[in-house]
Structure formats: structure tokens, C-alpha cells
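Heads up, one of the protein chains got dropped from this complex, but the rest are sitting where they should.
Entry: chain A
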Amino acid sequence: MSYTLNFAAVWRSFDLLLQGLALSLGLAVIAILAGSVLGLVTAFGLVSKSEVLRRPAGLYVTIIRNTPILVLVLFSYFALPQLGVRLGKIESFVLTLAVYSGAYLAEVFRGGLIAVPPGQREAGLAIGLTEMQIRTSIIIPLMLRNVLPSLGSTMISLFKDTSLAAAIAVPELTFEARKINVETFRVIETWIVASCLYVATCSLLAALMRAVERRLAVPR
């Protein structure tokens, strides 16, 4: 092996990588926020007694969770315009990741919901709370505490999925890295640096989630 590591070329373009990372984070934050709302509504649908709510929720999760995200990304960018839905590549990707994370988070939230004892709802009913008040004051706060450990993992996964936006030329971290790779031929260096940026960001995210977990922990 006669490859000598030389990071100089990568450092010269480091700004680009950071800009890419910023875009990756932006994509992830918006998509996960939207996906959380979608996932929460869907999770309540999944555990509902009413078949009219359960069926569509189940169908959504089944279809989206069982399709590779790259296929979904390509579908919404290339196929949706044929159906008259024209979106920019960033909008198209955010929408896809939001819909995708909604399906994953719905399952995470569902697990958290069924772990809340039914007595909690009954105690809420008994003091005269409405179903909606019970959800917002009791069920959702308890569900969130139940799911925090797996929620952290899911969020890290979803953040890393932003790298698939490179497939439709969204200038996020992976796309920028590939560009630098092609322009400088510093293959190993480029991908090492890009990987390090992903690892650092995900570690930070994990630490943040653990902090939230500690903060919300119920004292006993």
C-alpha cells in the first residue's frame, strides 16, 4: 500500500462539509418534528377501539415502514411530479423523511401508549377530565417517558437517513463529501472526515437525549 494520508485538501473544503452538516441537521429537525406529530396521531389511531381509525393508521405504517427509504425518496422526487405534485428537491426530501419518520415513530409511540396502565385513564375520568385532557396531561407525558430510550435511537437513525438526500442532489453532508471526493481524489480522507462528523453529531444527539431522560425521570 502506497497511499499517504493527506488531509490538506479536505480541510480546504471543510466549510462545505460543515454547511452540508448544517443542512443535514435542518432536514432532520424539520422532518422529525413533523414526523412526531404524524406519529403521535397515528399511534392513537393504532391503539384506538374504532376500526375506522385503526385501519388507515395500520395501512400507513405497513406501507411506509416496509418500503426502503431510498425508494420513497426517489418516488417522491421523480414519480410524484408525473402525478402533478411538483416539489423542490429539499421540500420533496423533507416531506419524505417526515412521512417515513411518522411511520417509525408511530410504532415507537404505540409501544409507549400500551405501557401506560388503563387505571391512569380511569383516574383521569373519575375526576371529570375529558379524554383530550387525559391525553395531554397524563397519557402523553407518561408515554414519552416510556419511549425516551428507544426514541433516541430512532432519532439517530432518522438523522443518518438524511444522507440519502444525496441521491437527489440535496447538498447535505454526504453529497458535499462525494463532491470533495471527486474533486480532490482524497478518497479515504474525505470519507473519514465525513464519518467523524456523523459520529460526533450522533453522539451529541445521544447525550442530549440522555439528558432529557434524566430530566424527565420520575423520582422514586
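In the analysis below, a contact is a pair of C-beta atoms (placed from the backbone, for glycine too) under 8 Å apart; a residue touches a chain by one contact, two chains touch by 3 or more; residues count from 1.
The definition used in the following text is that contacts and distances are computed from a predicted model.
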Name per UniProt, for the chain absent here [options: "Carbon monoxide dehydrogenase subunit G", "Beta-ketoacyl-[acyl-carrier-protein] synthase III", "Aspartate carbamoyltransferase" or "Polar amino acid transport system ATP-binding protein"]: "Polar amino acid transport system ATP-binding protein"
Residue of A:138, A:192 or A:212 in touch with the missing chain, whole complex considered: A:138
Sites on chain A contacted by the missing partner chain, in the whole complex: 117, 119-120, 122-123, 125-131, 133, 137-138, 141-142, 145, 216, 218-220
